[in-house]
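Here the complex is missing one protein chain, while the rest keep their positions.
Moving on, here comes subunit A:
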Amino acid sequence: MTRLGRCVLGLVLLGSAWAAVALAPPGLRLPEPYRQVLLPLPLYLLVAFGCYSLATVGYRLATFNDCREAAAELQEHIRTARDDLRRRGLRF
């Protein structure tokens, strides 16, 4: 199954479970405290995921390495390379 397929399947299963709780007729409802938690759950999860995403991307952005030594090393390599190649007969 494709990733999209699995994702849709998962959402459908969880969605129906949630709908069963949300749309249950008065006779079959879960006790009130449970309903109070379960009904807004999808929204809470969405918001939680949003916060997690922001925090993760923010953290990764802040810790994104700046390779200064690599850049400096590269400049030096370029100089050495050009000299050596010229000596070996390369016409730039």
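Here is the rule we use: a contact is a pair of C-beta atoms (placed from the backbone, for glycine too) under 8 Å apart; a residue touches a chain by one contact, two chains touch by 3 or more; residues count from 1.
Following the convention adopted for this analysis, contacts and distances are computed from a predicted model.
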UniProt protein name of the chain not shown, from "RecA family profile 1 domain-containing protein", "Trafficking protein particle complex subunit", "Dolichol-phosphate mannosyltransferase subunit 1" or "SNX4 protein": "Dolichol-phosphate mannosyltransferase subunit 1"
Subunit A residues that touch the omitted chain in the full complex: 2-4, 7, 53, 56-57, 60-61, 64-68, 70-71, 73-74, 77-78, 81-82, 84-85, 88-92
